[in-house]
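The structure is given below, and queries will be raised subsequently.
Omission of a single protein chain aside, the complex is shown with its protein chains in their original locations.
Going by the order they are written in, the chains are A and B; count residues from 1 in each one.
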Amino acid sequence: MSSKQRIEVRVNGIRHVREVEPRLTLADFLRHDLGLGGTHVGCEHGICGACTVLIDDRSARACLTLAVQADGHEVATVESLRAPESGALHPIQQAFVDAHGLQCGFCTPGFMMTTLELLRGNPDPTEEQIKEALGGNLCRCTGYQSILESVKLAAQRMKPGAPA
Amino acid sequence: MKPAPFDYHAPATLDEAVALLTRLGDEGCDVKIIAGGQSLMPMLALRVARPEVLVDLGRLEALDYIRDEGGTLVIGAMASKQAAADSDLVRRAQPLFQAATELVGHRQIRNRGTVGGSFAHADPASEYPAVALVLDTEFEAVGPDGMRTIPAADFFVTYMTTSLEANEVLTAVKFAPFAPRRRWAIQEFARRNGDLALAGVAVTLDIEAGLCRDVRIAAFGVQATAVRLTAAERMLEGRPAQPQHFEEAGRVAATALDDPMGCIHASPDYRRHLVGVLAARALTEAAARPQ
Partner (left out) sequence: MAIEIPTLPEQLPNDAPRHVGKAVNRVEDPALVSGTVEFIDNCVLPGMLHCAILRSPHPHARIVSVDTSAALAADGVVAVLTGEDVRRWCDPVFTAPEGWGNYCMAVDKVRFVGEPVAAVAASSRYLAEDALELIEVEYELLTPVATPEQAMASGAPLVFEERGTNVMLARKYEWGEVDRVFAEADHVVSRRFRWNRVGANPTETFGCICQWDLADGTLTCRGSYQTPRFMGIGRAGSLRLPANRVRIIAQPMGGGFGGKGGPRGTDIAALLSRKAGGRPVKYIEDRMEYLLAGGGQSWDRYYDAALAVKADGTVTGFRVRLVDNQGAGAEGYGTISAAKPLAAFTGNYRIEAAAYDLTLVATNRAPSYPYRGYGPPPHNLVLESLMDCTARELQIDPAELRRRNYIRPEQFPYTVPSGNEYDSGNYGQVLERVLALADYPALRARQAAARAEGRLLGISVVNTVEPGVFDWNAYATVGVPGIGVPEGVKVALDVFGNVTVAVGFNLQGQGQFTVAAQVVADYLGVDMAQVRISTAASDVAMPHFGQGGSRLGVAVTGAILGACEKLKAIFTTVAAHVLQLPADDLVLRNGRIQRRDAPAHGMSLAEIAGLMLTRSDLLPAGVEPCPEATYVWTAPNRNAPDDQGRCRSYLTAAYATHVALVEIDRDTGRVDILDYSIVDDCGTRLNPANVEGQLQGGVAQGVGAALYEEYVYDAQCQPLVSTFVDYLMPTIHEVPMTRKDHFVTPSPVAPLGAKGCGEGAMHTTPAAILCAINDALAPLGKELLETPASPHRVWKLLQEAGSAIANGPTGTRT
């Protein structure tokens, strides 16, 4: 009854042209049509933040976006963070590992993508600014303290001129 | 939790959008506009909203702007809330609106949610309608018969309902110049940081020779739509800008409030009480704001 739409989306730098049902969420499109399972789904109604991706470099809930709305846009998911060939972790990923910023890891992609946007816009955030940025992401495991430390560590390491 | 099926159109121009809305409406089709989707998507996922057709305004880049038109701040309906929050122009021209925008949800929501969408959605718990009531705000809408301008007082009708016709598109929000001497504040109470408010109050006022003038107070989150707290406004008019009068205004506001809503987080009584507290706090904050 609902006719499929042709969409063209660039995801993690790769162009995808697909026919999708209009009601398909971007989260389901990424996860099930493109096989990018790192974008997790915890609530499907916009509260938990597990599905956070970047659309045109700005953080967004993939469950509150239709795949058709991403037509003509660029999407970045957690899979874009790791260096493609060496597999080296992005400084944000490494900081989460080093500061034990995750337990089950289900919320982590959302936190990291949110952090990526934060640190691009504000390389030296205060603790308050970090909390403000992460306030829309729920974590049921860590109690957030190690996440806060992870983001601080990532910021410190990513600052221009920081020792590699 | 997946949306029911619908058809989808993403018109490239405003005219096309209006024509489409009109045609589909005339055919008896249940059509809905989608802008940022930040309110509509959860409703689709829960199948509480199940339109047959969605008309996406996402391609109407012409509606994505923030500009100064001879002292009037004009924000295109498709400007994102984050753009409004980050805009120096908004901060200078309409500091109350800017502050209210920062209170909306979280960054991920503001990045996609549009300014127009928030007004058109008319959620009683949203900061925006209350702010519109205390500022001189007008809404510009385009329908099959062309453009019309709707003052804020006539725009919000009731729970999630505006005076927009089904085939009208909200195109812009216009804020009359906000005098630099004017004081403002917004206070809200939510269970958690970033949640929709259980109650909130926005105020603007002048203080001339220590006396309150042109006081405007509006509450959100307490009734089916944002409301001006006129009893408290009248009471304060001409009174000294002092804490005891602000507290008195809070009490008057609370007492005069008709039928506040109840929900699992707050009874009607509690909401009434919160309005009083928040009104007093907002007035105090506004009066203390450095000029």
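By our rule, contacts are C-beta pairs under 8 Å (C-beta built on N, C-alpha and C of every residue); 3 or more make two chains touch, one makes a residue touch a chain.
These numbers come from a predicted model, not from an experiment.
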Given A:48, A:118 or A:158, the correct residue touching the omitted chain is A:48
The listed residue (A:7, A:62 or A:139) that touches the chain absent from the view is A:139
Contacts from chain B to the absent chain lie at residues 1-5, 42, 46-47, 189, 191-196, 264-267, 270, 273-274, 277, 281
Even though one chain is not shown, chain A touches it at residues 21, 23-24, 31, 36-45, 47-48, 50, 77-79, 81-82, 89, 93, 96-98, 100, 102-109, 112, 131, 134-148
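One rule holds for everything that comes next: only the chains that are shown with their structure count from here on.
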Expressed in whole Å, how far the mean CA point of chain A lies from that of chain B is 29
Given the complex, residues on chain A that touch chain B span 1-3, 5, 21-23, 25, 28, 44-46, 49, 52, 55, 58-61, 63-66, 68-69, 71, 114, 117, 133, 135-136
Chain B contacts chain A in the complex at 1-8, 10, 34, 37-38, 41-42, 44-46, 54, 56, 58, 82, 105-109, 111-112, 193-194
